[in-house]
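Left out: one protein chain. Kept in place: all the others.
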Amino acid sequence: MTIGTDHAPLFADVLFWMLAVGSVLAGWRVFRADSMVRAAYWLLASFAGTAGILLLLHARFLGLILLLMMAGEMTIMAAFMVMFMMNPAGLNPMNMVHQHRTAIIAGVGAFLGLAAVGVFGEFPARPLLDASQVTADLGVELLGDSMMVFETAGVALLATMIGSIALAAHRGRFGPADEGSEPPALVPEAETVRPGDSRDEEQS
Amino acid sequence: MSLEILLVVAAALFGIGVYGALSQQSFVMIMMGLEMMLNGAILAGVSLWYFSAAGSPKGQLLAIVAMAVMAVEAAIGFALVINIYRVRKADITEKVKALRG
Amino acid sequence: MTDVAAGVLALGVALFLGVYLVSVLDRFVSDLVAGHGLTANVFWAGPRRAVLLLLQQPSRTERPDAEAWAFAPALLGALGALGLATIPLAPELPLADNADGIVLFGAAMALVMVAVFLHGWSANSVFPLIGAYRFVALALSYEMPLALVLISAALPAESLSVGEIIRSQTDVWNVIRQPLGLPIYMVTVAGLAFWGPLRLPDAADLSGGTRAEVSGPALAAWEVGRSMVLVAAAAMGAAAFLGGWLGPWLPGVVWMGLKTLVLLVLIVWSGHHLARVRTERFVVVAWVVLIPLALIDVFLSGWLALAAR
Partner (left out) sequence: MGVTSHRGAGRGAVRDELRRAVGKIAAGSAVPVFPMAGVGGRDAARRIRLSRRLEVVSSPRAANVLLIAGEITPRLLRPAIRIHDQASPPRATLFLIAGGAPEPDVPSKPEAGSNTEVAAVESALRTHAIRDRFFPFAGLVHQESEVEAASRALHRDLVLAERATEPAIQPDRPPLPWRGRGPYGHGGKGMTGGAPYGRPLPERGNDRDGLQLDRLPLRIGPFFPPLVPGLLLDVELHGDVVQAAELGPNPFSGYVGASATCPFMRALASPVRIADLELSRARSHLRWLSDALHALDLSALSIRALALAERLEADNVPLISAELARFSRRLERSRTLTWATRGVGHIRVDQVGDTHGPVARATGVEADARCDDIEYLALGFRPIVHDDGDAWARWRQRIGEARQSLRLVTQAGDRRSGGAGIVEDPRGMIRLQTHTLDSTSQLLPELVTGREWGDAVLAAVSLDLDLERDARLTSVIEEGR
């Protein structure tokens, strides 16, 4: 099932155009959707289009990993939105936009600038010749010459995990963050909830 | 399918991302804008790898790093959203501005 | 092109047989456990029910996301088919053996989460929604062990292609070489197809969960899609841990089918014997027990693979 540019050019071209147009359209829909769950999944669709193009470019591993990662991430985003607004589940229309004009100008400007670089820029023409070893090469590179990059990314991810848990947890760095498997009790009605508030009284 | 077209598509994705990041009120939607920009960046990187790097694996490495950045951004973003929400009860930017004073 | 057509045909036949088999097995085990006598009804009940559902009218809720609601079952079925397409059912069957098959399988199974979440969310109703985010919690916990044990299975083969993984088991099957792999994988299979003890999103305490508001053809499509994911996952288990088509005397396809059947029987049996676990307890177990075990599995398999070189 290796579909690539060298197999059937017409087929690959048609597929590419479908994926490219689909990806951009889905990307546009992300910010026009009136519900965040829809927005999250339009973004996933946009990523899926990109992933398809990566597959066409023989970056198979990257394309599949992109899809795999985004499936999880976008579902978490969607779940977040449901969590913050069960009205119910963000199915009611919303206005999520502000400073519209500035944003459009900036977006169009970025597009024009980058597209100009793409069209008029000079890039060396040294295309990929042998697509059979792409994934293996990437593996060797990751655990060979670029081990440092790989390791740095790994450590950064670990730091992120720790940092985000510390940030998101109920009590911050110095206190119990609802530890253990016992579910925390319900917090009684309080006007403001700050770290440390209302926890003590319910434990007594 | 040529390098120019691929780069234009990537630029379009990036531009949409810029628009989204600037126009949205909700933190999570702003994060989606950032991800959209990274989406364009990944596409551009892989296109360049395919057409002008002779398949050197370092080009793919760039895309992997971009994905790691995306994961970090999402995780930290969600954590910040929860934290701000916890402290200020706001999940959109304008509420935070209003509470600044 | 004829190769592709033959492959698609083989895939279709395998999926159809697999889904039918799941329906027969489910009735069979259910009747056995319930103490009913066994009758030929086991073979007809599934198709009859499918036809009945096709005659039923689809239901409507107030303001659903209609597109997503219709899309979710289709996506689930497509993912099952895609997952099965990565697995070569026999050495001579075309279409399958993708060079990165196991990553493609992983990506397809990760997208199951999207299908289930959309299915629950788009109905605009409470219990389906609760089912949907139950599944998010469940899926985020089993994805990691699933990916890790599949990677371990790929280590001795030094390839991400499922065909190579099967060939690497010529001497000894992965189930013996990596004893931790198959049990962990089977837990994640139950999660993938939300079957048996991990039937959390469609559970009885949610009155059917994500499918509580669904009826008619959509319900039939959803159940068929779920069975397709189950079949794909069981076939992958047979390929990655039980040596796929390898085996004496019989043709490869038969071996593959038999091994898949064994895993299907295990899962279906568990569905009628094991109580549904609680979401939070499963999440704890997945992160505290399954992931470390899967990591140990990766290290041991990697070490063995290096030693064998």
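Letters are used for the chains, namely A, B and C, taken in the order the chains are written, and counting of residues starts over at 1 for each.
Rule of thumb we're sticking to: a residue touches a chain if its C-beta (ideal position, glycine included) is under 8 Å from a C-beta of that chain, and two chains touch if they have at least 3 such contacts.
As the structure is a prediction and not an experimental result, all values here were calculated from the model.
Any idea which of C:3, C:67, C:158 or C:205 touches the chain not displayed?
Answering carefully, the residue with contact to the hidden chain is C:205.
Which of these, C:17, C:66, C:172 or C:274, touches the one chain of the complex that we don't see?
C:274
If you put the missing chain back, which residues of chain C would it touch?
29-36, 41, 44-45, 47-49, 51-52, 54-59, 62-63, 126, 130, 133-134, 197, 199-200, 203-208, 211-216, 219, 272-281
FYI, only the chains that are shown with their structure count from here on.
Could you tell me which shape the graph of touching chains takes: line, ring, star, complete or other?
Shape = line; chains linked end to end, path left open.
By number of C-beta pairs in contact, which chain pair leads?
Chains A-B share more contact pairs than any other pair.
What is the distance in Å between the mean C-alpha positions of chain A and chain B?
7
Roughly how many whole angstrom separate the Cα centroids of chain B and chain C?
Taking the average C-alpha coordinate of chain B and of chain C, the gap between them is 33 Å.
Can you list every residue of chain A that touches 2 or more other chains, as numbers and ranges?
Residues 61, 65, 76 of chain A touch two or more partner chains.
Quick one: which bits of chain A touch chain B in the complex? Just the residue numbers, please.
Checking each residue of chain A against chain B gives 5, 12-13, 16, 20, 23-24, 27-28, 30-31, 36, 39-40, 43, 46-47, 50, 53-54, 56-59, 61-62, 65-66, 69, 73, 76-77, 80-81, 84, 96-100, 102-104, 106-115, 117-119, 121, 123-131, 134, 137-138, 140-142, 146, 149-150, 153, 156-157, 160-161, 163-168, 170, 193-195.
Please name which positions on chain C make contact with chain A in the complex.
Per the touch definition, chain C meets chain A at residues 63-65, 68, 85, 95-96, 98-100, 103-104, 106-107, 110-111, 113-114, 117-118, 121, 124-126, 129, 132-133, 136, 139-140, 143, 160, 280-281, 284.
Of all residues in chain A, which touch chain C in the complex?
It comes out as residues 1-2, 35, 37-38, 41, 44, 60-61, 64-65, 67-68, 71-72, 74-76, 78-79, 82-83, 86, 88-89, 91, 132, 135, 181, 183.
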